[in-house]
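One chain of protein is taken out of this complex; the other chains stay put.
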């Protein structure tokens, strides 16, 4: 699967990027491991996942071309 | 005692006046009787009394030159 | 707060704007809660309200407004400033008759204090409204004492 990954808030600073594409992703677990491999600091942060703009509380089932967002706690207002 | 009487809201309409002076007032009870004599409709209305800008919940003790306000329920805002 | 809160006629947009412009000077404030009361095109029986005429016991309004703002400052020590404007005289449908602004360090205090203040204004200020209908008859609002 091709997965578009978005990083927000402090995570965009940790990864030094806000958008990154991962190819041949097998599952969300696989995606997370590859991200943590690329950015080991990620494990220290608290975040939620949204897939295609919807928050998913368990490990999501991914489909080709999904957009997966890594979101620290919201601090708007 | 000389007492300055103010009528507000619907009471100013009932009495057709907003300020009236009463001379030789002996007590609040005396004042009220004289007002009800002048404006018999007053007895049908619900009101509170303020003496010199302070609400008084019992029959007030009046002094010469006091300002006594007859106030229907407040409906500001 | 020693200035008079009563103004003749409606609380206009330009008055509201000029008060709201002043909030940027309050750099220690994080939240501003505003309430605007407006004359509604109410139906009373078969009649439609076209305006409200407000009258007030002006000296007592000043005294009571002073008391209630002091109570709010005492209860909410995070509140930085309070502004109140209330109309006397004619206010037409769609025009504002009440403007309240409470600025505080934190949002929850601004919101709670403003809500409480609006209720106290309605309960404590000696102000009366007369509804004027489209056929030019009128009726005094007859709320009972709280």
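Each chain carries a letter (A, B and C) given by its place in the written order, and its residues are counted from 1.
One rule holds in what follows: contacts are C-beta pairs under 8 Å (C-beta built on N, C-alpha and C of every residue); 3 or more make two chains touch, one makes a residue touch a chain.
Just so you know, these numbers come straight off a predicted model, no measurement behind them.
Under the touch definition stated at the start, the shown chains contacted by the missing one in the entire complex are A, C.
Summary of contacts with the chain left out: across C:7, C:20 or C:120, the touching residue is C:20. Taking the complete complex into account, C:118 is the one of C:5, C:118 or C:132 that touches the chain left out. Residues of subunit A that touch the chain left out of view are 6, 8-10, 12-13, 46, 48, 50, 53, 69, 71-77.
Residues of subunit C in contact with the chain left out of this view: 13, 16-17, 20-21, 23-41, 93-96, 105, 107, 110-111, 114-115, 118.
As a working rule, only the chains that are shown with their structure count from here on.
Subunit B and subunit C have centres, each the mean of its CA atoms, that are 26 Å apart.
Chain contacts: subunit B has no residue touching two or more partner chains.
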